[in-house]
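The complex appears here without one of its protein chains, the remainder shown in place.
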């Protein structure tokens, strides 16, 4: 039998595998954000990341932006949910130090799906009339070639992240990763050139061998590394595993109103 | 709480819900073909079906065609697997009594996905150079609008079946249907106006409430009826539930070489 | 609007009435009052209704990941969506991006989320913003995230149906491309609404007072709705619903 490599690594090794300047795809704050890995990335001094969110972010993007590690972001939205605005994101945009490519959720999904399907673009309904189109020259409006009637439609180009990074419930040592109904993570893994995952637990066996688990599993084909990091989304919640640390999130929301407050809190979190 | 209708019906009621002339989507023979429901359809004398296969068929299409219930088929292939050619399919095409729209597997998947995504078409790589394009005026080749280089690409129009019919492992009474990794069935259900499913067993509970099962479940939103039909794919196999009845399949392969042989066997199967 | 019920309860109950008759309702993230309204509408519905709260694991019927809600909407299967806005103008345009220049907005909002897409596709798009002031309800938004009306000759089965604020309820007229005042909340008048609204609007001849939540709605809001929202909005439930 051809050898099946063991894809488990430590958290620092995983963080070391994400170069500066990567086009880095991350999930929404509610969909498995790899916060521990993001802090590890900051510890090793990553710079000039180009973030693309699937399809939004919150604490994770704000942290990386506040730390000065992000040159550019493509996103449908960044906010802290119940804890309000993402101040470092907002400040960096207003200051012009963060390049923003505003998007809308389904366009990001379409971009990742186009990459996953190996096609150069996907068409998308809606959006016509939005100012997004004026600022996204890469989104192309064509007349629907399949009808004689007037029917302009938006084409969204494929998004090929250099790296996708997220947190999931389970992985086996072969790199199969169980994400359940969070299938946007599967699409991300298919779209990205390389995919790195932190997980709550290692499954002792082959996730693809169990039909019940296989249905929610990203095949190892798309996964380069997995690191065991229980609580890897803290202080954010991870459904069924980690409750939100509301005190820490509230403290972040307050401290990050200023760059100094943010820097002090970040130093604490990185220690 | 808003009422949650019980979507369970009997097999005959399910068959009665598929009108003649429907554009009827069916899965591959290995992906949950509803053979018992197909026989029930024939018993009630359905006519002029337009079949579309997701993406191929075998015994199921051959049966319906041999019985004279099919006017037209769109498919990437019809054959009986280890049991050889599908004779009624072949004879009907050679005789000109069955209209054929030849396709290729990914184009059918793309057509269903386009419908599921609510877009008029999806682009698809490959196919250029195939004679399929000469016979599919509905497949449109355009220059990729996102590049200056020569890059013709095929656009496949959305396929909106009137009805999708298939067999699955489990359903609950709300109409949630567990299909595991056979996600082409989920796409079919999303693409079709109405979806009817036969199942091996009824799950006592809500499939969406269990994260492990939810990952492989078609939400009730897309399902109109479910009928409990254990062994509903017989004589075809249903993985983990029903082994193939090779003797019956071999007999079918032999008998169906002639229309008379087919008719005699069908009468037996319908009795 | 104090005393027997909170402002959040009043608004959630009013929004819930605008969702009546929907088969499917979805609510975005960071939207506690709309989420409460959707769960309430579902509990009160006599026809089958399905509610999806974005970001929720429990109140979410979708199993194909984040894209499914949007695909579902484009198929015409999503009847209602509740959309907030940093600015809303008299043409039904919504701004979720920022004020003062682009991209380096003076005041930056979170971003468009699904609005640019859903606003064209969802037949019953309910706009909701608690703050009702000339700062929010402007003559013209600085950035059109979601357009009230699309360019002519485009596929557009959806669009705004109503606008609910902390002071009043408006209907959106697609043909005219503008709002009509339907009712004012307790303590407000047509004149007070006009003074606090930065855009021109029509007034319905039968304009009256927005009715308060009935007792049944309050019981549901404080019991099962509160319980259902605790996953996503624990702080909101604690602070704004008079949980029992």
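As written, the chain order gives the labels A, B and C, with residue 1 at the start of each chain.
Everything that follows uses one rule, which is that contacts are C-beta pairs under 8 Å (C-beta built on N, C-alpha and C of every residue); 3 or more make two chains touch, one makes a residue touch a chain.
Since this is a predicted model, take the numbers as computed values, not measurements.
Trainee: With touch defined as in the header, list the contact partners of the absent chain among those displayed.
Mentor: Contacts of the omitted chain with visible chains: A, B.
Trainee: Based on the whole complex, identify which of B:68, B:81, B:231 or B:261 touches the chain you can't see.
Mentor: Only one listed residue reaches the unshown chain, and that is B:81.
Trainee: For the chain left off this view, which of A:93, A:119, A:132 or A:153 is in contact with it?
Mentor: A:119
Trainee: Which residue, A:68, A:84, A:152 or A:219, contacts the hidden chain when the whole complex is considered?
Mentor: For the chain that is not drawn, the touching residue is A:219.
Trainee: Contacts of subunit A with the missing chain: which residues?
Mentor: 1-5, 115-119, 186, 190, 208, 211, 214-221
Trainee: Pick out the residues on subunit B that sit against the missing chain.
Mentor: Output for subunit B: 28, 30-31, 54-56, 75-79, 81-82, 85-86, 89-90, 93-96, 99-100, 102-107, 109-110, 113, 124-132, 135, 150-153, 181-187, 239-240, 244, 246.
Everything below uses one rule, namely that only the chains that are shown with their structure count from here on.
Trainee: Central chain, going by Cα centroids?
Mentor: Here the chain at the core of the arrangement is A.
Trainee: Looking at CA centres, what chain is most distant from subunit B?
Mentor: In terms of C-alpha centroids, the chain at the greatest distance from subunit B is C.
Trainee: Would you kindly tell me how far, in whole Å, the mean C-alpha position of subunit B lies from that of subunit A?
Mentor: Roughly 36 Å separates the two chain centres.
Trainee: Could you say which residues in subunit C touch two or more other chains, in rising order?
Mentor: Residues 57, 62-64, 71, 74, 121.
Trainee: Subunit B: which residues touch two or more other chains?
Mentor: 117-119, 211, 214-216
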